[in-house]
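The complex appears here minus one protein chain, its other protein chains still in place.
Should a chain be cited, it is by its letter among A, B and C, assigned in written order, with residues numbered from 1 in that chain.
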Amino acid sequence: MTSLSTWRDRFERLRSNKVFETFVIAIIILSALLIGAKTYEETSRFEQALRVFDVGVTIFFLVEILIRMGAEKRLRDFFKKGWNIFDFLIVTASLIPLDDSEMVLLARLLRIFRVLRLVSMIPELRILMVALVKSIPRMGYVALLMFIIFYIYAAIGSFIFASVDEKLWGNISLAMLTLFQVATFESWATAVLYPTMEHYPYAWIYFLTFIFLNAFIFLNMMIGIVLDVMQKESLAIELENGEGEAAELHGLRDDVRDLKAQLSRMEEALNRRGG
Amino acid sequence: MTSLSTWRDRFERLRSNKVFETFVIAIIILSALLIGAKTYEETSRFEQALRVFDVGVTIFFLVEILIRMGAEKRLRDFFKKGWNIFDFLIVTASLIPLDDSEMVLLARLLRIFRVLRLVSMIPELRILMVALVKSIPRMGYVALLMFIIFYIYAAIGSFIFASVDEKLWGNISLAMLTLFQVATFESWATAVLYPTMEHYPYAWIYFLTFIFLNAFIFLNMMIGIVLDVMQKESLAIELENGEGEAAELHGLRDDVRDLKAQLSRMEEALNRRGG
Amino acid sequence: MTSLSTWRDRFERLRSNKVFETFVIAIIILSALLIGAKTYEETSRFEQALRVFDVGVTIFFLVEILIRMGAEKRLRDFFKKGWNIFDFLIVTASLIPLDDSEMVLLARLLRIFRVLRLVSMIPELRILMVALVKSIPRMGYVALLMFIIFYIYAAIGSFIFASVDEKLWGNISLAMLTLFQVATFESWATAVLYPTMEHYPYAWIYFLTFIFLNAFIFLNMMIGIVLDVMQKESLAIELENGEGEAAELHGLRDDVRDLKAQLSRMEEALNRRGG
Partner (left out) sequence: MTSLSTWRDRFERLRSNKVFETFVIAIIILSALLIGAKTYEETSRFEQALRVFDVGVTIFFLVEILIRMGAEKRLRDFFKKGWNIFDFLIVTASLIPLDDSEMVLLARLLRIFRVLRLVSMIPELRILMVALVKSIPRMGYVALLMFIIFYIYAAIGSFIFASVDEKLWGNISLAMLTLFQVATFESWATAVLYPTMEHYPYAWIYFLTFIFLNAFIFLNMMIGIVLDVMQKESLAIELENGEGEAAELHGLRDDVRDLKAQLSRMEEALNRRGG
């Protein structure tokens, strides 16, 4: 039992060691470079060396996560932190043996996600990620509203323009993709609007209203989000400042009430004596 | 009379039922998918089934809106809410019988707008829509200013460049469309500027001033709107906070005035006795 | 003398008449539509009518500005307001007789600027314009900084890439135009970067640093301007609110000092009597 807790202490010390942390980050970056290197054809002659290195990295990550697990008093504690689960999933995913030639691609893809461990290792990136995740619900409803507009325009577009260009407006999915292209302004006039206007001269109404609606909602959303977050921030600041001042004001009022009580006592004493 | 009010209560209970609400949303989404499905050619063999389903959805929406009407004490109350009118128009529009082959397209288009009922059903989207509508006047004058600039540039463009490319600058409408394309940066240099510069080497002055003016006004508009809304918000917060504090300060001042009055009474009493 | 001042009063009343104002706006819009109509070839058969109408509009504007001049006590007062000079220049410019066939184009262009009178007629647009003009100095130095970056990159580009594509990089002016095209992302990769990379494989460093520098400065500028204006606004609000509160606090402090003086008098009286 003692030997186990000694091991745990050692693991704990190792995990929180700055040098070890930097070493883990270096291995993650090396592993990322390894993945990048594999996309070059010239590396095929170093294939043997790369494979050995790949196995080495995989084992290192496995050992590292086992050390972090061992450093916790109970295994449950390890899985309580979101980032630990994140790391655990990435490491175990790259452990799955995929030797089948078909599966090699999938195995490679799973190894790519190791790069994401950089996010869980660097505190500043972690903060950024948390902020991003927090903003998802705020963005969600705007995305839904935009999707509804895309859907309606895509339905109209595929009903009317399907005969003009089957590839662009053939069905609602293609139409939505075309509208997304229009929303990013990519060749929207030369490749989408002008060919359509040759058959439907008033097609510009469809496209301009769509672009304006999109830009209008997007702009309002951005402004809305900025103001929303800002309002909360400034409210918090006001409250904090205000609380300090309010406390001061309250204290002052209590002082003045004490004065009043004292004066009343004195007045009474005076009156009693005067009576 | 009692039976009528009983029915109204039942309708009222049904309308505010969470399950019923979710069911209505599900039907709206299904109806949207149905519209989308019709854009695929493969669905032509299910045409009969789709038609039956379509009639079913139409009837359902009719019943649902009748129930909501019945739930109100007076029919007038129903039409007092903007969203009810919005729903009513969408539902009645899809009731219009359009059997003419020419009119089938219009009938389909009217059915598409049913998707918009999602907006009136989901409270978060309703809030978003209200915010959007509120920002229209703010945006309106900037849009007018931009239109004036587009109009002037389009007039100049169609006077000077009409001989270069009849399709792009033939008349003021075409020129405005071309300028809109330039404003979205779509092929503005390769397809519009460079061909024009072959005949008018100084055409870049026209395009660059136009782009700068647009970007400049757009930027200022965005900043202006953000600041405008923000100022109102922060004023409201300040006022709210300020009111609390001002009330506190006022109370304090009243307390001090009471003290003064009491002291004056005491001083008088002292002087009277001393005299 | 009296008849003159009577005329002035009449002019004054006419000028500030809402109906007259609306009529002027209507004429401006009509004149704008007239300019637009001239860009359509089909209108050549109405040429006679259009010319008569054009003369009519020109005379109307002349009379209108004379009325506004007559409404002022002294002519100098008329030219003291910026918007009056603005209107005067537009009206006189369209009076210049240009019958020469060469000059017809210029005469038309001068007539286009009449549309700008809408800006001086509608108060909301006037406010917008004033805000725009105010933001010019703030934008100016950022534009200068961007120009320096464009100039340096254009010089480098025309030294290195001139041999690749004479049309894009032939001299520093062409290179700056090409860089502007790159900055708007128009065909920057397919038409500019990739052809260049065939001769200079490291050309992407040049383009990517340019794009990042531009985006970076643009973003910072926008943020800077928002914050700059915001800070001034919130300072003004704080000061206003703060002043109210500060006055209240000062009043309170004076009250308390009065109390102190009164108490001191009473203490002295007590001590005197007690002695």
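The rule we apply is simple: a residue touches a chain if its C-beta (ideal position, glycine included) is under 8 Å from a C-beta of that chain, and two chains touch if they have at least 3 such contacts.
Owing to the predicted nature of the structure, the values given are computational and were not obtained by experimental measurement.
Trainee: Counting the whole assembly, list the visible chains that the omitted chain makes contact with.
Mentor: Computed over the complete complex, the missing chain touches A, C.
Trainee: Hey, which of C:26, C:89, C:105 or C:144 is the one touching the hidden chain?
Mentor: C:144
Trainee: For the full complex, which residue in A:93, A:115 or A:197 touches the chain that was left out?
Mentor: Of all options in A:93, A:115 or A:197, contact with the hidden chain holds for A:115.
Trainee: Can you name the residues of chain C that touch the chain not displayed here?
Mentor: 141-142, 144-145, 148, 151-152, 154-156, 158-160, 162, 170-172, 175, 185-190, 204, 208, 211, 216-217, 219-220, 223-224, 226-227, 230-231, 234-235, 238, 242, 245-246, 249-250, 252-253, 256-257, 259-260, 263-264, 266-267, 270-271, 274
Trainee: Going by the touch rule given at the top, which residues of chain A touch the chain that is not shown?
Mentor: Contacting residues on chain A, toward the hidden partner: 32, 35-36, 39-41, 105, 108-109, 112-113, 115-116, 118-119, 122, 124-125, 128-129, 131-132, 135, 139, 177, 180-181, 184-187, 191, 222, 225-226, 229-230, 233-234, 237-238, 241, 244-245, 248-249, 251-252, 255-256, 258-259, 262-263, 265-266, 269-270, 273.
FYI, only the chains that are shown with their structure count from here on.
Trainee: Pull out every residue in chain C that's touching 2 or more other chains.
Mentor: none
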